[in-house]
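With one protein chain removed, the remaining protein chains of the complex are shown where they sit.
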Amino acid sequence: MLILTCPCCGVTAEETEFHGGGEAHIKRFGPGSSDEDFHGYLFEKVNPKGVHFERWRHANGCGKWFHAARCTVTLEVFGTYSAQTTEPPQDIKDKISAKRPGWSWREFA
Amino acid sequence: MSTRLANGGRLLNKGRALDFTFNGKRFKGVEGDTLASALLANDQMMVGRSFKYHRPRGIVASGGEEPNALVGLGEDAKFEPNQRVTTTELFDGLTCTSQNHWPSLEFDIGAVNSKLARFLPAGFYYKTFMFPRPFWKHIYEPFIRQSAGLGKAPRDRDQDSYEHFYAFFDVVVIGGGVAGLQAAKAAGQAGAKVLLMEQTPHWGGRAPVDGGTIDGQPVDNFVDQIVSDLETMENVTLRTRMMGSGVYDHGYVLGYERVSDHQPGAKSPRHRLWRIRAGQIVTATGAIERPISFAGNDVPGVMLASAVRDYAVNYGVSVGDRTVVVTNNDDAYRTAITLKKLGLDVPVIVDARAGGGGALAGEAAALGIRVENGKGIARVKGGKRVEGVEICTQAGEGAALELIKCDAVAMSGGWSPVVHLWSHCGGKLLWDDENAMFRPDGDKAPTGADGKRFVIPAGSADGYLDLATVLENADVAGKAAAEATGYVPGKAEAPVATPETAAPIEAVWMMPQGASIKLRMKAWLDYQNDVKVSDVQLAAREGYESVEHAKRYTTLGMATDQGKLSNINGLAILSDSLSQPIPQTGTTTFRPPYTPISLASIAGEARNETFQPLRKTPMHAWHEENGAYWEPVGAWRRPYCYQKPGETIEEALHREITQTRDSLGMLDASTLGKIIVKGPDAGKFMDMLYTNMMSTLKPGRCRYGLMCNENGFLMDDGVVARLDEDTFLCHTTTGGAENIHGHMEEWLQTEWWDWKVYTANVTEQYAQIGVVGLKSRKVLEKLTDDDIGGDALSFMGWKEITLTGGIPARVFRISFAGELSFELAVPASRGRELWDKLIEAGAEFNVTPYGTEAMHIMRAEKGFIMIGDETDGTVIPQDLGMQWAISKKKEDYLGKRAQERSHMTDPTRWKLVGLETLDGSTLPDGAYATADGTNANGQRNVQGRVTSTYHSPTLGRGIAMGLVLNGPDRMGDVLDFPKVDGTVIKAKIVEPIFYDKDGEKQNV
């Protein structure tokens, strides 16, 4: 039973207020993209044992989507942040690096 | 015999006698008794039968760990099977019956299994009952099911009520023994908001029974004092009869409060489930004494030493006149001393340790109790009741040295900390060899949302068994919990108890050490499930070496006590069999709940009408009063049709459709989703959402649109109205509104966040009424002065009008039934008023409200698709011949790229057609059209399927739509649709439109 803090309205609430939306920071591929790229975009979601960046919606609250950095093994939440970004903010990355030495995400290590 | 003593009983109010019955026998107890103590006080030693061998079973423990003494409690709607007598408070008029026997507790046919036990070892059923094959279902399994199962199934509907509480605390302390009390006090004094819960009705745990002094006073006085201290602290909440049921992620704790189990008939709910968020959890859950495995250790009268002591001190009950004590540690000496001081006979203390005990042993000897060191019990004599024990050398193989007559045996194999709640959420354990126990590994605590530990064990739950260290440890735990939640602990020091010097425990898992197989086959580990030492050893020999394999193969620890008494002993035996140290074997997983909790408490108040929240339109009450036959749609209930008295559903549908088509119908369309999309980039956004071009829609106009998901599949449809340059109103399906709104927001917030668009789900702000049929304009004209003529409001247009009484409305000239029709959207608060006015004004046209089914049929007559019928999550607009709704001009929309994939452009995809049965009958729902031959897996080939099928009252025949291979190119072809009974209906492929093909009626 997770607790998350919605960065949009500031409310810290029960998991039941939220709706998970899967992997965050996905680049959309539309018409004109290759089959590989489109397939990668739509289906090849990362499924890490460890740090995961994911979308959540404060569905039974302010209704806004946001992102969370969460460990799928310990369920630790490193932080939540605005969905209006293409990668996790530096302070979140720093926090994860401090707690999970050697951790990496895409090009960031 | 077991009986009530003249003295003692610290928890009793002997002034108030209570009557109760057991198997119809009338017994007397007193206030403060548990059902267990009351049964023992009445010499009811045998209380049930075991699961597999139907062996006689007596009470073995005094708390929630009790595996044997389960009864059916109460009658009729109050009946509850498998109720533990040790945790059932006695009340006046209680009735209970013993379980798992036939015809009676004393004489049970099933006990023949016990005689056959040798032929029914662990897992015998995996090796037998295989031949002949049909016998499993028809003979073996019914027999096994009937003989297993323990209590009877309740039959009646539960009349009691249950409720949920939500609570938030800095510190939740679980367990109201001296450790929990001290931890709560330490945390409370620091200022933390504290909840302290105790599963029994009494504070203090077992310390008052065990004796000793705290700060120079008897333990009882300390408990009274600290409870009254806590009661005065405003930041501390105290609850008895409330068990910590489970610890879940991020500090979520379930508290199970048995509010009125002890006073049935009270006006309060029976159980209350507390859903608690805790900053820190202190588990002061105590420890549980372990049995010792010796032959006959399951005979009624063999009990845990601590339980014997509890019954004597707390309830003034002596379990036997002559009690033999058998132990591998000092603690059990307390029982001998207690009994002796009460004037009862303790013929011998059998101590497996060659070196004997410490200070307590000296005290026992001083009282004149015989102590035999280095000895064990070879076997217990007796069947339904202990008659004596044979003692032997512990180091030997069980040759009897002496038969000692007794009627009770008090055993202690040491103590296991209650680590369940610590472990539920990932807390790890370490093996403490010195104390022969698993205890919490403080370095591997459960961690919370912040990655920090959130559970702190305290007292004996942390592996400290001596009163002095228990208090010290608990004080530290309470302070640490407060500190972790942001408070500064006070300077007050922990209370001081007199320390004691005990001789160390000696790990003894079996008695005697070299017990023969015959003895081991009689030495129980799991009393309820009948798992013996020999069974675990058999599992190990057969390769079921993992602790989980051994558990599952033998069923050790899988009974209703979840192995509270048996697991450690079992895994020690397993480790021994595998010649590996105990920690290498490990434990099975501890799962919630700590002890079973009622399903009713989990369901809470959700039942019957309140099972789920119900959404109602403003006209809901009218529907109800006018014969609505309801259909659940999402959380709404919509009228499927309105039945007049004496009318069948078919007749109602016929009437609704005919009158709508002939004159005037009305539909409550308020449940349709209504989402506002507004902003300078709204047009651009709408073009991405819909397959159609929406940005070119003119204000004042409507357009039917299709919405696909990014996977290309149709997900929703509806009419879009452009309200002004910046604003669109999107209608969605009833079930889709919330999802579609979420979908829009996801794209806006995670992909196109630079677009200036705002969305709002206004579904419930409006009541929406479809006014449908030839006379629809006429009736509306009675209610408005605004011009709604064909020129002022043409097909697919909308405008704002004012209705009689000043009701502001948007009127949409759209049609889903194929008739002239108007949809009126008015503020929800005026919905019922308008509905009533329309009914009144429409009376002269025989206005007929219709439900969802008539709506479906009329749209099918027109060949309009229905999301969920023609679509099922695998259908794309191209399948439905809706290329007209897919803009060719747009570079992109959600789903466009997906629809370019090879399978989506495959020309052999099934396409939408109409279907007309040759005989005029109605095709069955979901029927498939067969093709020749079978596929590689031997399944009949198919070439199409029915998506919607109805009897059309308008046409007087069956009509259907379906998806068919190359369908649009095969007009006139006849397909075979087999029914489930094998008969075939033939249907011809036609255009998917059956009524008013030229669409003239909507333009009347």
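As written, the chains take the letters A and B, and residue 1 is the first residue of each chain.
The definition used in the following text is that contacts are C-beta pairs under 8 Å (C-beta built on N, C-alpha and C of every residue); 3 or more make two chains touch, one makes a residue touch a chain.
Methods note: contacts and distances are computed from a predicted model.
For the chain that is left out, the UniProt protein name among "Fumarate reductase/succinate dehydrogenase flavoprotein subunit", "Sarcosine oxidase subunit beta", "ATP synthase epsilon chain" or "Multicomponent Na+:H+ antiporter subunit A" is "Sarcosine oxidase subunit beta". Among B:832, B:901 or B:986, only B:901 touches the chain left out of the display.
Of B:21, B:104 or B:146, it is B:146 that touches the chain left out of the display. Remark: the omitted chain is touched by one listed residue; of B:603, B:676, B:839 or B:965 this is B:603. Residue positions on chain A in contact with the hidden chain: 1-2, 15-16, 19-20, 22, 35-36, 39-40, 42-49, 52, 54, 70, 72-75, in rising order.
The chain not shown here touches chain B at positions 51, 79-82, 118-119, 121, 124-131, 133, 136-137, 141-142, 144-146, 148-158, 246, 248-249, 252, 254, 275, 424-426, 517-518, 521, 534, 538, 541-546, 548-549, 552-553, 555, 558, 560, 562, 589, 591-593, 596-600, 602-604, 606-609, 611-612, 614, 631-633, 640, 711-712, 853, 868-869, 872-874, 898-899, 901-904, 924-928, 930, 935-940, 942, 945, 978-980, 982.
Here is the rule we go by: only the chains that are shown with their structure count from here on.
Residue ranges of chain A in contact with chain B, taken from their complex: 1-3, 14, 19, 21, 24, 28-33, 35, 38, 42, 55, 57, 59, 63-65, 71, 74-78, 83-84, 99. Against chain A, the residues of chain B that register as touching in their complex are 248-252, 277, 426, 447-451, 710-711, 741-742, 745-746, 749-751, 753, 891-892, 896-898, 900-901.
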